[in-house]
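Report on the structure given below.
Every protein chain of the complex appears in place save one, which is left out.
Letters A and B mark the chains as written, and numbering starts fresh at 1 in each.
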Amino acid sequence: MLEVKNINVFYDQVQAIHDVSFEVKSDEIVSVIGTNGAGKSTLMQTIVSLVETKSGSIIFNGEDITNLPSHDIVKRGIIYVPEGRRIFYDLTVAENLEMGAYALKTDKKRLREDLEMVHEMFPQLNDRMKQLGGTLSGGEQQMLAIARGLMGHPKLLMLDEPSLGLAPVIVEEVFDIILKIKKETNTPIVLVEQNANMAMAISDNTYVLEVGYVSFSGKSSELMYNPEVKEAYLGS
Amino acid sequence: MGLKMQKIKKIAPIIISLIIALVLPIFVKNNYYVTLLDQALVNIIAVIGLNFITGLTGQVNLGMAGIFAAGSYTSALLTTKLGVNCWLGLIASIIVGIIIGYVLGYPSLRIKGIYLTLTTIGFGEIMRLLLTNMVNITGGTQGVLGIPSLSLFGFELNTPRRMYFFLVAVVCLMAWIAIRIVKGRWGREFKAVLNDDTALASVGIDISKVKLNSFILCSVFTCVAGSFYAHLMGYIDPSDYTFDMSTRFLMMLMLGGIGSVPGSIIGGSIITILPEILRFLKEYYWLVFSVIILIIILVLPYGLVSIKDLPFVRKLFGLNKNSLGESNE
Partner (left out) sequence: MESFLQLLVSGIAFGCIYTLVAIEYSVIYQASGLVNFSHGQWITLGGFVFGGTMIRQFNMHYIPAMLLSLVVMGIFGALVAKGIFNPLRHLPNNLFVVLGTVMLGKIIIELCRIIWGASAFRIEGFLSDTVKIGGIVFPEVYIWIVIISVIFLVVQAILFQKTKLGKAMRCVASDQKAAALMGINVNRNIIITVAYSAIICAIIGILVAPIFNVDINMANSISLKGFAAGVVGGFGTIGGSIVGGLVIGIIENMYLMIGPAIYKDVVAFVALIIFLLMKPTGLLGKNQQKRS
């Protein structure tokens, strides 16, 4: 459903992504792992056109979406939950969720149903709806960011470092939610993580990114036992 | 051999512009136009000053009219009301400049960006309103009349033409000082403030001192210019020293090229003289002038001195990146 073919990306003169290709098939979770600065976020931002693709192509459901304006890519159903959550601090939680559905031409009734769904999946947000986004805790903000993404009815959901800066208990919760999303909505998910252990545990395929290159890729269940990957990313 | 060539290439533009500056009055017969040239020279001094703050440290100062006015009024009031010698008046203006530099520089230690710009606007407005309303001291809207002209060793600089040669000498001196400062340690520190405050602190440079220095330099240069302006015109009133004047200095700086002393000279001359040249356009001349400047900002944000870096200009003159610099052997 998403095919990234040989893309190259530059920041000014510096090349950040070198000839990267990767693929997401419908109903699978793909994880992208790598150290800080490996280019994981850049890759995601390139897909949604926050960063310009210099060469190569990005195909979504058979359509070339390379360098389309971001808002047009979102309208086609690729929802990116960015690194650092990027909650609208000055909007209430309810408004944040509502803005998640901005690209859809939904009526009030549909919006209410979607909000119900969110309430069920993220009970911790329920009594926070009137609060400003900026007043939430880190874990709550992450939940809100994911929930806001779901409000857009993603055809492909991309989560960028959802566990970053969260307490271990909350990290567990986040991963549970990701599995739940997968199970209930059958949405394909791209999961960018530094927490390689957990990401590989829940994903079907894994790509390993090193300074802008794909160094390893394959089934998560197999890659997990690759000695080099183990050594570099999975601890002992 | 190479070194000598380089030196010639470096000095040639200076000598050529100096020759042009010195023979110019021969061709300009009308005294009105000579006065205009004088004003251009006075403006150049102030713009060279503005370059220290806005050009090098990147802090936008829109209170120039207030500083310029302080220089003008100090000299004008001391010479007319107290009969002080013109040169003592100038020294007093310089002292006022130092004080204003501290007063305006102090806020810059705490605030930056748009807030600092607003502070300077506030300062300029307060100065203008005080000059307009403190009638007993400043003469209010009537202004100050009969400001004596400068005299140099008994030689009266009482015509625009005499003043012209004097001002050319002053501009050369000020430009030389400015270039020494820009190329020296202070200049490097100023530019470092523009690029990144925090990095500067980590290498042990006192940012507050650097910022204060840039403000003091700016305000001393501007007060000197203001003082000469008063002596040149012989009459000043508050209606000159408006927000408009502040923006005009910024225009000069940016048209020539921010951060560059030759740029300040080019910008100061063009912005002062171009409107006169465009006068044949009648009521459209300010409009055309403003449109030209806006287009230059959008197309050539680093000013006229950056024109040589444009790709098509390089092609036109067959320049490549190093032809002016290191590659001469």
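Simple rule for what comes next: a contact is a pair of C-beta atoms (placed from the backbone, for glycine too) under 8 Å apart; a residue touches a chain by one contact, two chains touch by 3 or more.
Please read these numbers as outputs of a predicted model, since none were measured by experiment.
When the omitted chain is restored, the residue from B:Q39, B:S72, B:S93 or B:T119 that touches it is B:T119.
The residue from A:E3, A:D19 or A:E98 that touches the chain not shown here is A:E98. The omitted chain makes contact with subunit A at the following residues, 48, 50, 69-71, 74-75, 79-80, 82, 86-91, 95, 98-100, 102-103, 134, 148, 152.
The missing chain lies against subunit B, touching residues 54, 58, 60, 62, 107, 110-111, 113-115, 117-119, 121-123, 125-126, 129-130, 133, 243, 247, 250-251, 254, 258, 283-284, 286-287, 290-291, 293-294, 297-298, 301.
The rule we apply is simple: only the chains that are shown with their structure count from here on.
In terms of their C-alpha centroids, the spacing between subunit A and subunit B amounts to 53 Å.
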